[in-house]
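Below is one structure, written out as structure tokens; the observations come after it.
In this view, the complex is presented without one of its protein chains, the others remaining in place.
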Amino acid sequence: MTRILDIESLTKGFTLHHLGNELETFNNISFSLDAGEFVLLKGANGAGKSTLLRTLYRSYLPRAGKVRFQSSHGEIDLACAADVDVAHIRKTELGFVTQFLTARPRVSAEAIVAEPLRQASVATDEALDEAREALQVFGVKPDLWKAYPTTFSGGEQQKVNLARELILPRKLLLLDEPTASLDAKAREALVTRLKALKDGGTAMIGVFHHPDDVLHLIDRIVDLTPEYTHSEERSDVAL
Amino acid sequence: MTLTLDAPRIITTKPLLRIENVSKSYGDVRAVRNVSAHAFPGEVLGIVGESGSGKSTLLRIMNLEELPEEGTYHLDMDNTPEAYSGNLFEMDRFARRMLCATRIGIVYQNPHLGLLMKHSSSGNVAERLLVAGERSFANLRAKAKDALDASEFPLERMDAPPAQLSGGMQQRVQLAKAIALEPALLLLDEPTTGLDVSVQALVLDTLKRLQQDRQITMVIVSHDLGVIRTLADRVMVMRRGEVVETGLSDQIFQDPQHPYTQQLVHAKL
Partner (left out) sequence: MTLSKLTKPWEAMSYGFIDGSAKREMRRKMLKAVAVPGCQMPYASREVPMARGWGTGGLQVSLTLVKPTTRVKVIDQGADDSVNAASIRRFIASVAGTPTTLDTLEADLIQSRHRIPEEIMCEDQILVLQVPNPEPLRGVQPNMSIARQMHADADYGRMWLQLYEQIVRSGRVMQGASYPSLVHGRHVMTPSPIPRWDVPKLHMSRHLTILSAGREKRIFAVPPFTRVEPLVFDDVPYQVEDHAGLTCYRSGAKGFFMNEIPQDDGSSVYEVSDSEWGVKAIRAKDGEDVIQGETWYKDGEMPQ
């Protein structure tokens, strides 16, 4: 297996200057990830599951530790790489999927879905075709493709967002409860898409409220609850 | 863990804009203190800070309207002409003006600074083309039209003077003027401040589109965090003439490190 990610002693906490206090979230997290591997993050509320994802994505700055990512440009430590490199990696190899769409005024659904492809230099027409296909798969009605998602319902926005975030195959995907409040059909489409990506070699780290949705994708579980040991084989864990 | 401009860069290449150790004073007031900034090709760099933080001064320095007492400035453009290859602060006045007139575009908060209010809108765009040596009337018309169109300006009004246009439209004319020559660098000084919210959104959207379609490197200054958040890839936070923090846009907004940045982010409505 090809190694994608090595997380070494990653520690994150927040300093709240106006309150004058420190907030510890997680300490000394270490695990690795191979291509095509799916890791589920587990832990009580507040154990830092989402925080870990955001730290890996560099939305949060880690306190200490290393996040060694094997990019197509060579190994890069996401914990301390230059911002501009991280921005580049995000555009091409590292995805972050949430349930929320950042809609922009006057940008149509299909255009917003096509955006990652266009940033990866796919021709506009081709990108739009693929975008429409993805919207179809996630069950967004064709009437809405040219409409502006700013006015969509939460559910529809979520589908647009999933289509967008999953359209471009990445090396590593971070999934932050993408299934929450999704209808059955879309959930199925999502799981199918994740499976396809996984088979294509995309490594994934996910946080799911209802891991049943993705049960058969899970290779390993990492528990962030402090007293637990970190990594265990999935096989027969009671979820 | 602190991250600086000198964090290891593996992938990305040379910055297009490189400003180092720039200081500028007005009398006793030190407007910009020892500031360094990089902007990479195709990137949007946001500069935030409250009034008087020196962000607009820094932008004017980038536009070479102001020269600092200290520091260096390099622009690494495609086929950079020999005249522009050194420290741009040390260029002679003529080269400086030509550089600003042809390779750097700017949109000011106050359209009066950037536009000739009584000339036609298309003429405002044409002026830049004329400076660059375009001497065919038909070409001027066509190119001005293209630039105005790209800025989503209603073409049937292209010959109306900006004085007769709304604030949002004036900003579009400024933008068209700035991009008419395909600048290497586009500077935006509070481009949406003073516009009402719906117009603001439209102007921001135009900027975003332009950035995506043309991959123009932009530096945008604003005290409006929403604007910065929408547009910028990376953000630089300034306070009292100094850079207190730089980071990826979402990092600055979600995990600000410096006490001042935290205060700023939490103060947002």
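Some notes on this structure:
Letters A and B name the chains as they come in the text, with residue numbers starting at 1 for each one.
Note that contacts are C-beta pairs under 8 Å (C-beta built on N, C-alpha and C of every residue); 3 or more make two chains touch, one makes a residue touch a chain.
For clarity, every value in this text was computed on a predicted model and none was experimentally measured.
The chain not displayed here makes contact, within the full complex, with B. Checked against the full complex, the one of B:119, B:157, B:209 or B:240 touching the unshown chain is B:119. Per the touch definition above, the residue from B:136, B:166, B:215 or B:263 contacting the chain not shown is B:136. Among the residues B:159, B:196 or B:213, only B:159 touches the chain that is left out of the figure. Residue positions on subunit B in contact with the hidden chain: 93-94, 97-98, 101, 116, 119-120, 122-123, 126-128, 130-131, 135-138, 140, 159, in rising order.
Keep this in mind: only the chains that are shown with their structure count from here on.
In whole angstrom, the spacing between the mean C-alpha positions of subunit A and subunit B is 32. Contact residues on subunit B toward subunit A in their complex (touch as defined above): 1, 3, 5, 7-12, 38, 40, 43, 201-202, 204-205, 208, 212, 230, 233-234, 246-248, 250-251, 254-255, 257, 259, 262-263, 266. Residues of subunit A touching subunit B in their complex: 14-18, 54, 58-64, 71, 73-74, 76-77, 79-89, 104-107, 115, 118-119.
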